[in-house]
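Of the protein chains in this complex, one is absent; all others appear in place.
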Amino acid sequence: MAIKNKKLNLKDKYQYLTRDMAWEPTYQKKEDIYPDEQFEGIKITDWSQWEDPFRLTMDAYWKYQAEKEKKLYAIFDAFAQNNGHQNITDARYVNALKLFLSGVSPLEYAAFQGYARVGRQFSGAGARVACQLQAIDELRHSQTQQHAMSHYNKHFNGLHDAAHQHDRIWFLSVPKSFFDDARSAGPFEFLTAISFSFEYVLTNLLFVPFMSGAAYNGDMATVTFGFSAQSDEARHMTLGLEVIKFILEQHEDNVPIIQRWIDKWFWRGFRLLSLVGMMMDYMLPNKVMSWAEAWEVYYEQNGGALFKDLERYGIRPPKYQDVANAAKNHVSHQAWGTFYQYSQATNFHTWMPEEEEMTWLSEKYPETFDKYYRARFEHWDKEQKEGRRFYNNTLPQLCQVCQIPVIFTEKDDPSVFSHRQIKHEGERYHFCSDGCCDIFKNEPEKYIQAWLPVHQIYQGNCGGADVATVVEKYYHINLGVDNMEYHGSPDHQRWLDIKGLKPLQSNSEKKTAA
Amino acid sequence: MTIEIKTTSVEPIRNTYSAIARRFGDKPATRYQEASFDIEAKTNFHYRPLWDPKRTLNDPSRTAMQMDDWYAVTDPRQFFYGAYVGNRAKMQEAAESNFGFCDKRNLLTRLPEETQHQLLRLLVPLRHVELGANMNNSKIAGDAIATTVAQMHMFAATDRLGIGQYLSRIALLLDGSTGKALDESKTFWMDDELWQPMRKLVEDMLVIDDWFELTLVQNVLLDGLMYPLIYDRMDAWLGEQGAEDVSLLTEFQRDWFKESLRWTNAMTKTVVGESEGNREQLQIWVTQWEPRAYEALKPIAQATTGLDALDEIRAELSVRLKKVGLESTGVQA
């Protein structure tokens, strides 16, 4: 065959190797093959306008990913063989990993499921293929995380039953409901929620703190899997931005729908990230940067540049962004204060910051920490040292949407809890904020279904009426072993043993160990 | 200060995760086990999907097959993500060197015009069948409710995309990477009589809702006839036409199919073995779809290997199905 045309460039060649394999069906109706593409009201007039966010054919994918995996597993092996867990700064750090494995890893798996599904749903083959590659990447993340944590699980408590706990523990319904919300939405909302709002806008605030935290605290296994996973993330982020631009360019009627979704998913993401905020400020023995600093760099600066770029489509920054920006100086303290009180029902330990950590918090939060939080934390610390560790035994009121207890305060008055309520079909519903309340009002039929852990305990659906039974039998938490106060816990004892130290009366052994 | 490490503090306090220990006992677990069992959400879902309000997320009723525990279906290859990409990286390296070899020596463009045309008409259109298989397996990965099952289908989905890409590259070798040959080949898929029963079958499969029915039809029945017909018999037939070099370019598919038999056989066996109810329903699907797969391949066999070859393959599939307690009709084996 004679060579007639011009050689294809990379972009056209990639199209031939992906979307050109698709065809216009004639034996079945398009609506029957792609039944979910219409109901959200998003109008796509021409899928051929889709810009492939990356051009990775399967052969290159297998090659590069195998290379990454080979490096990663070599480090996991070395880490386990050398008992790398002994090199971390302090065993308190492991509690960040417990939060990660039970709160984040199951989301990776949910992302795999969600992308596998939408990777079938779009009638545009370019979009399908991009989603499928993300699906298998997310499967990768969920699995490498099991493997990275495997060694820690053998040496510390609280990491042993993460997926079971993700389905049940009260605060884990915060991340779980977030992803359930996205997965139960239509395919376009799913992508706006996860690819755009989560992966593009907020993921830096999840991964960079965790991974830098790991790097600062001697955790080689986590740094390695985290950064290796993040190398996939660059592709996911590109997809997130392409998706949004594509939908917005397709039809002007899409703009208000996308704006509503951006508002919703920004707010849900912001609430979810309060767990990361407390991790950064309170759970890392060696601090990387404060939550407020991370928020400034990764949301205020990067997000600002992004939303300026999207202005030309008629998209404005998310509603209640101002509330979120103001809250950066409060959320981590409020969240940690809550988890400290309810530590009998978490799968990790809590503790009060040591004096030098309090000093760091005062420096990083000059306007808020000393004024609103220090006194209470010092009081709790004193109580604990005198043998009266404080636990709160009343079950908290959860927000109907984000499912975080109603613990956050008003933007203009940090001494007043932010609490909204409305009546819907004769029932009263409670919210942590206007942001969550708005989300409910847009889709009440969805949010009245929420599996609210506290209600479920009251209704007797969690194996018992008293906290101890629920925690041990239903949550599979070994009470006092996996959780509660860190000082004096088996993990703490074991750490002192590893470091050749005797338990001391005060909390200052970290300094002598260094 | 001197740090003395006591041996007791080095000993593990447990050997694996609790969920793994509940299944296999508290002993050191394999990477396959820790990555594949009980990591998928099972209960307490918050909202019913807008796209399927009668069911929950991860609802077992998205197939008529009933399993006490879907994790009973496991992968004999023990592929988790890392093992999977490692394996495929090796396979693609071999494929790459074969494609490079053919390209450098112009092995395809040296073929007679008529043979080149046959490749575009008879082999390359299968890339569209592969895309259908890709979509189907992605759907199954999203619907299946145990990681052991879901991941095998996700791997199959990306495999099929890759195979579609290898088939497409045969055309790119023929036309010097202009895309012209792919355009031509696609017209056969759309309009040539020979492909219409297959295209109809593929489009009909795209509207199958039950994910286990879909895996049976795609990965067991259609592939069970199509892969041996195309990549063994038609491959030999192409050799007789002087196109034996094409074999180099489809080696991936031959190796792939041989490997895929391991998990598809194991999966079918486990699900049939679970209950008489499962077996009966599967038998209904086999009876319904196996003849469709046969009919879809018939024109291709007639144009190439002859129908006998397809009948022999049909008999082989029937033997394969019989081993797991299912019967396919229409064969004198």
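All chains are identified by letter, namely A and B, in their written order; residue positions are counted from 1 within each chain.
Quick note on the criterion: a contact is a pair of C-beta atoms (placed from the backbone, for glycine too) under 8 Å apart; a residue touches a chain by one contact, two chains touch by 3 or more.
Quick note on the criterion: contacts and distances are computed from a predicted model.
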> Which protein name, taken from UniProt, belongs to the chain you can't see among "Carbon monoxide dehydrogenase", "Cytochrome c3 family protein", "sn-glycerol 3-phosphate transport system ATP-binding protein" or "MmoB/DmpM family protein"?
Replying inline: "MmoB/DmpM family protein"
> Considering the complete complex, which visible chains touch the unshown chain?
Replying inline: A
>> Of the residues A:Gln28, A:Gln230 or A:Gln397, I need the one that contacts the missing chain.
In response: A:Gln230
> In the complete assembly, which of A:Tyr27, A:Phe54 or A:Trp360 touches the absent chain?
Replying inline: A:Phe54
> Which listed residue (A:Leu107, A:Val174 or A:Val288) would be found touching the missing chain in the intact complex?
Replying inline: A:Val288
>> So one chain is hidden, and I want to know which residue out of A:Lys43, A:Lys308, A:His379 or A:Lys441 touches that hidden chain in the complete assembly.
In response: A:Lys308
> In the complete complex, which positions of chain A touch the hidden chain?
Replying inline: 9-11, 53-56, 60, 64, 67-68, 203-204, 207-208, 211-212, 215-216, 223, 227, 230-231, 233-235, 237-238, 241, 245, 288, 301-302, 304-306, 308-309, 312
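To be clear about the criterion, only the chains that are shown with their structure count from here on.
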> Roughly how many whole angstrom separate the Cα centroids of chain A and chain B?
Replying inline: 33
>> Using the touch definition from the top, list the residues of chain B that touch chain A in their complex.
In response: 1-6, 8-10, 12-19, 31, 34-36, 38-51, 57-58, 80-82, 85-86, 88-89, 91-93, 95-96, 109, 113, 116, 127-128, 130-131, 134-136, 138-139, 141-143, 147, 150-151, 154-155, 157-159, 161-162, 164-166, 168-169, 172, 174-182, 186, 189-190, 199-200, 203-204, 206-207
>> Going by the contact rule set out above, which residues of chain A touch chain B in the complex?
In response: 1, 3-8, 12-13, 16-18, 20-23, 25-28, 32-33, 35-36, 39, 57-59, 61-63, 65-67, 69-70, 72-73, 83, 86, 105-106, 109-110, 112-114, 116-117, 119-120, 125, 128-129, 132-133, 135-136, 139-140, 142-144, 146-147, 150, 153-157, 159-164, 166-168, 173, 176-177, 180-181, 183-186, 446-447, 449-451, 456, 476, 494, 497-500, 512
